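Every protein chain but one is kept in place in this view of the complex.
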Amino acid sequence: MASHAEVVHVHVHTAPTGFIRKYVFSVDHKVIGIQYYLLALFSVFLGMSLSLLMRIHLVWPALHLPFTPGGQMTPEQYLALLTMHGTIMVFMVLTTAPQSGFGNYFLPIQIGAEDMAFPVLNMLSFWTTFVSLLVMVAAFFVSGGAPIGGWTSYPPLSALGEIVGPGQGAGQTLWIVGLAIFCAASLLGAINFITTTIDLRCKGMTLMRMPLTVWAWLITAVLGLLAFGVLLAACALLLLDRSLGTSFFVPGGLVVTDQVITWHKGGSPILWQHLFWFFGHPEVYIAILPGMGVASHLLSTFSRKPIFGYRAMVYAMLSIGFLGFTVWGHHMFISGMSPYSAFAFSLLTMSIGVPSAIKTFNWLGTLWGGQIRFTTSMLFALGFVSLFVSGGLSGLFLAQPAIDLYLHDTYYVVAHFHLIMGVAAIFGIFAATYFWFPKMFGRFLNERIGKVHFWLTFIGVYSIFMPMHFLGIAGHPRRYADLTGVQYLNGLIPVQRFISIAAFITIGSQLLFLFNFLWSLWGGKKATEMNPWEATTLAWSIPSPPPFDNFAGHIPTVYRGPYEFAVPGARQDYVPQQLTPAEVATGEVSSGPTVKA
Amino acid sequence: MPGVVADEIELQIGANRGGDAPSRDGGGDGDRGDGQIPAYRRASVTGITLALGGILMFFLALTSSYIVRRGVTTDWQPVPLPRLLWANTAVLLASSVTIEMARRALRRGAEDAFRNLWALTSGLGVIFVAGQLLAWRELRAEGVFLATNPSSSFFYVLTGLHGLHLLGGVIALVYVALKSWQGSRVGQATGAEVAAIYWHFMDGLWVFLLLLLTLGR
Partner (left out) sequence: MRKRKACKGSTPIAAAFAVVLVALTVITTYLFVAKTWWFPPAITDVGHEIDAQFMRTLWITGIIFILAQLGLAWVIFRYRGRGRDQRASHFEGNAGMEIAWTIATVTLFVGLGLYGQDAWAKVHYQEAGAGALQIEVTAQQFAWNFRYAGPDGKFGRIKPELVSASTGNPVGLDRTDPDGKDDIVSPIIGVPVSREVELVLRSQDVTHSFFVRELRLKQDAVPGMLIHIHFTANQIGDYEIACAELCGLGHYRMRSLLRVMSQVDYDQWLKETAANQ
């Protein structure tokens, strides 16, 4: 038996061989991360196509659009697009790419682990997510089409079947089932992320030395673990109401187009809202927290300065995560809920603005006194800060029930959540992509195209979503398939037209990104250096792309925090986490793939 | 001469012990000679605990739905709980005892005792589920079905979902017993520990659900 001092390094899993094991059913967190990212990439273009069709139909309803059998788009087709757009974007893009995509790839690397704690479970999580996407998209192709109840799927509309609308039959069932499968996949993923972060950190990687991206992924995973079970329960009950005659959410005595519904009694539609939003509010923090982590990471790296207030940033994210579970009622001020509970939810919601504000101050503090390098990823990180401010501030109106009385279910809400989720979180994904692409693929994304992509997108998204606030203030309700019903909308149609044109241009600009992404995979400038951005975390101490077990058998030891930039007296303006004090002092680095001169 | 023993692969995490950086946590605590890596053994226990957290939230959501639904409705009819449920509960509690005995037997190295007690636990688990199905049959015979009234809906939903999770537990027990643990990152003892934690939780969850159904009747 070998003694401890002479133990041979045998890797936990040997390098996979064969195309299927390497790229399809891989247990390597890096491959799985890329798979999630590609799923998100497909989904975001699908989601954008749906919204483009929506925007065109709204302001040019006479146009015959593709994918609308029968010529002009019907209201139910519009609502189906709307429902699937929201669902696909929230779940298949914002809940996958930032967390399961980049988190899967970089969490183990950033903490000095060779893989996630449960690699097989990781693979299962991805393929389960993939199945859920297939099931959801299948809703488009069944008789009746996709459901029309919005991504929030409130019963009784979502519970009564086709008598309340097209798409509410098989389409709605597939939607619920797909979502339930997604819940299961997310729970599995959350378990992996939390366990890995708690148990597999390398020597020296204390909690307070973890990059803020790791903190963000950890907190996000905790939110997911606690929230998705609730959505799963809600889906189960809704399915029972639909198919087995229970009445959890559907009261009795209903009449739909003169037909009395006799097979339901006593249920509460508001119960669904409580269950859904108890999940739904943490969900939006799941969507944004990784982006906050990335923003902090990049702002520090490209200002060449430590993050301002590392501890405060951690506490702020923890507070946001915790408070995020207490505010769900602010989606329900008008629902018939007790007005006293409404007020309590309101105060909690106003409070959650505090840690968000602290993070914003700290981002500004990080930039202050910096030497800013304007890489494309940094541009997106800076854009994230601006968008987070805009989207977050509009929330202060909605958090007050007296004001929400008017703004609820208007375009004001659409503006708010798009700015914060549909744009700020997306900018987090873009920033991460431009930053980590060279590490993942050994090639750079083209910076020039990237910058054009940034400017068009940044100006574009503000052009789309800023005007929507005014539509809401003017009382324009949301989820309207047609603008000719309510008369007071007439004066707002020019604004809608402006928004549609801006959307057309902005969505078109994303093709630049797609082209850049696909082209650079094979033709991008090679990333021969391990650390082109002169960053400090462990990812930049290994080759691009990394070996299958990340550290080629040499797990690093960490000696300092993740944002040691501009350290007084240091030779360079950055000190990587894994350099020993001796290496820092002498400037001589021991050989091995983990360090570079 | 260092070599790799065929039956026990010794693995090290964080063995690159260069430098004098203090570390309060993180891996690298080496092999304890039982063929397992402490970090991964810890991870298995962390993992199952977290999984139980997720499952708990699932059942808490159903519990709060139960409480809310009971409060809003006028059509709540108490479900006559079959007496069989109490017998089933005894079976499940007994199985918690046997699984605990099995786990400790394995730790001691008493392989035969482990195998027998483990099989006994699985058997008790199957008996429990069968008993639940019998209880369902009793209720159906009395005309109480899933959609009869909200109280009965919750009865079937809660017992059904718990039963499904317990069946999953039985499958896990069989897996732990039959799997070849050679070449694995953790030993059978850890697998047994993980399964036992899950099992005890399902036991406790059942007691909680039974109390809920009884008191909330």
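Which chain is which? They are A and B, in the order written, and residues in each are numbered from 1.
Operating definition for what follows: a contact is a pair of C-beta atoms (placed from the backbone, for glycine too) under 8 Å apart; a residue touches a chain by one contact, two chains touch by 3 or more.
All values derive from a computational prediction rather than experimental measurement.
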Report task. Specify the shown partners of the omitted chain in the complete complex. Result -> A
**Report entry** Which residue of A:Phe397, A:Phe504 or A:Trp519 touches the chain not shown here
**Finding:** A:Phe397
Report summary line: Which of A:Ile320, A:Ile429, A:Val495 or A:Leu579 touches the missing chain? It is A:Val495
Query raised in the report: Out of A:Tyr37, A:Phe427 or A:Phe458, which touches the unshown chain?
Result: A:Phe458
Query raised in the report: On subunit A, what residues meet the omitted chain?
Result: 74-76, 79, 148-150, 154-157, 160, 164-166, 250-258, 260, 266-270, 303-312, 334-336, 339-340, 342-343, 346-347, 349-351, 353-354, 357-358, 360-362, 364-365, 367-374, 379, 382, 385-386, 389-390, 393-394, 396-397, 399-403, 405-406, 408-410, 451, 455, 458-459, 462, 466, 470-471, 473-475, 477, 479-483, 485-488, 491-492, 495, 529, 565-568, 573
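Rule of thumb we're sticking to: only the chains that are shown with their structure count from here on.
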Query - Footprint of subunit A on subunit B - complex, ascending - result: 1-5, 8-28, 30-31, 39-40, 42-43, 46-47, 50-51, 53-62, 64-65, 68-69, 72-76, 146-147, 149-150, 153, 157, 161, 185
Query raised in the report: Any idea which subunit A residues touch subunit B in the complex?
Result: 1-4, 6-10, 12, 112, 114, 117-118, 187, 190-192, 194-196, 198-207, 225-230, 232-234, 236-237, 240, 244-248, 252, 263, 265-268, 271, 274-275, 278, 554-559, 580-582, 590
